[in-house]
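A single protein chain has been omitted; all remaining protein chains appear in their positions.
Read from first to last, the chains carry the letters A and B; within each, the first residue is number 1.
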Amino acid sequence: MSTAKDTAAAEPLLRVRDLTVAFPTAQGPVEVVKSLDFDVARGGALGIVGESGSGKSMTSLAVMGLLPKGAERTGRIEFAGTELTALRERAMRAVRGDRIAMIFQDPLSSLNPYYTVGTQIAEAYRSHRRGVTRRQARAVAIAAMERVRIRDAARRVDHYPHQFSGGMRQRVMIAMMLSMEPELIIADEPTTALDVTVQAQILDLLAEIRADTGAGLVLITHDLAVVSEVTDHIVVMRDGALVEQGSAERIFTDPQEPYTRMLLDAVPRIDDEIGLLRTTEEDR
Amino acid sequence: MTFTPTDLEVEGAAGGETAGHPAPSSPPAQRRRLVRAFLRDRTAVACAVYILLIILMALTAPLLVKISGWGPYEFDQSAVDPNLGGLPLGWGGGMGAEHWFGVEPGNGRDIFARIVYGARVSMTIALAATVLTSVLGVVFGLVAGYFGGRVDMLISRVMEFLMAFPALIFMIAVLSALPADNRQFLLVVVISVFGWPYLARIVRGQTMSLKEREFVESARASGASSLQIIFKEILPNLASTIIVMTTLAVPGYVGTEAGLSFLGVGVVPPTPSWGQMIASSVPWYAVDPAYFIIPGTFLFLLVLSFTVLGDRIKKIVESGEGRA
Partner (left out) sequence: MSRFLFNRLLGMVVVLFLVCLFTFVVFFVLSPDPAVQICGKNCTPEAIDQIRENLGLDQPFWTQFWTFITGLFAGRTYGTGANAIECAAPCLGYSFQTSQPVADMIVQRLPVSATIAIGAAVLWLLAGVAGGLVSAVREGKFADRFIAGLTLTGMSVPNYVLALALQFLLVVTLGWLPFPQAVPFGDDPVQWFANFLMPWIVLAIGAAAVYTRLTRANVIESLQENYVRTARAKGLSPGLVWRRHALRPALTPIVTIFGMDFANLLGGALITETVFGLNGIGKLAADSITKNDQPVIMGVTLLAAFLVVVGAMVVDLLYTAIDPRVRVGSAK
């Protein structure tokens, strides 16, 4: 992953400019993402924060080229020097999973109940790497599972998703993505469906993987407490539009917009039980 | 087979799932919008018109027969050719000014009159069975879903048992074993006994989720009795589901009645029913095709109309709920 040349070093890993996503309706197009600009530095970690319906998930799906049917995407998405919006579907498929990996909110419904986790990890690997045997792919799956610290991986690789706990399922998702050694990881609310103690473990794991592989990270969440731990740059969104963005430190210490301040107020502190209450309300 | 339990089951499952989250209240405005959406759907209107025509025809049967000039039980030997085994004289099974739809081979009974009177029998049985199944299905579904526990277990077991039954063949067995005095009534009972679980299962499921909702809780808190809650709070919310399910069930019952009559365990001759007319046309189909084509077409169009109508209503209700 350290092939980045000096000339490219200044260039961000992901550069999004004027990204707009619209859905046509009977009353005309409705924009769910409005002219959004942001960068992810090489090895950087960006947090996209906003309440549900703020367009943050649509932003990530737009980058992946996985928008629902009927959605219209305009603007530019430049990934490691390649303009993704100009890619044909086949070329985009080669990027998806292999170079940009994504994990989702609900690990149970995001895993297919009919196949073992090993099969699901291996199938991505095999479809991107030609000439890989079943056995090799299985070894990769086991290694990836070990790396996300799933105990007894050699045996667990043959288990089905329903046999894992919530946190373990999310580890499986991370292993699936990790097996491809992606350059950019997009995590959409990766901890929302999990218990508080497990949340911290998963966030630690993501931070650790980022440090190990040097991959860029986009962490999407409604919870500023989550991004505070892992990201260095934060984008705040509301109703599809950018509210403000800046370094994580600046956003936390010196928020410019009242909306950001409101979100910050909702962050629980150890001595603040009311704050905790507020976040749980927002979880709904 | 005109009636496979799984047909209904599939429809039922689909209906239940789509109407799975009934809106907490259906204000008149929403209802009006549904009606308008329905009127804009030309196919649905055409189906409704056909059904209404058949009902009208059934209601005015004596009058229509007076106009056409022949009753359903009158023999007209002059219209058939005894030398050809009683084949109707003339084109299209004896169609003409005298007999609008021709006559039955053999005895020369007027087919128009028998179609008109047959509509009476078919519609009466199908609609009566629908009403009875709906009542049984709604009541048992509500009771099982609302009270839960042992009552639910008992009702659910009975439903499972009835649904695991080969319904058609059992209906035949029952009808053939029992005396033929009051066949029409028996038909309704037998069809309903095997028909109600499909509706009840869905009503039960929805009731179970509805009873946890806030408005039911608040009614309970304000001291409403179980009966009041069931009929005033829960039942109105099930209206759209029940309408969809019953419309989808009617064609099944029309077909079942016709099928049973076709097999000789339904309506007993000489009382006309469409299925039974088709059954008696079997030996003649090669030489007198009009004899089966006419009742066949009427029956097919009636079943089709009900099926399409049910399908359209389901879609309209679904989209209405989706927007609400």
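Going forward, a contact is a pair of C-beta atoms (placed from the backbone, for glycine too) under 8 Å apart; a residue touches a chain by one contact, two chains touch by 3 or more.
Owing to the predicted nature of the structure, the values given are computational and were not obtained by experimental measurement.
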Fill in: Option from A:Asp37, A:Asp106 or A:Glu229 whose C-beta touches the chain left out
A:Asp106
Practice prompt. Quick one: say which of A:Glu123, A:Glu208, A:Glu229 or A:Glu244 touches the chain that got left out.
Written response: A:Glu123
Item to complete: Pick out which of B:Pro72, B:Gly93 or B:Gly259 touches the chain that's been left out of the picture.
Response: B:Gly259
Discussion item. Please output the residues of subunit A touching the missing chain, sorted low to high.
Written reply: 64, 66, 93-98, 101-102, 104, 106, 109-116, 123-124, 127-128, 159-160, 162-165, 173, 176
Item to complete: List the residues of subunit B that touch the chain left out of this view.
Response: 1-2, 4-7, 9-10, 14, 161, 164-166, 168-170, 172-174, 176-179, 251, 255, 258-259, 262-265, 275, 278-279, 281-282, 285-286, 289, 292-293, 296, 299-300, 303-304, 307-308, 311
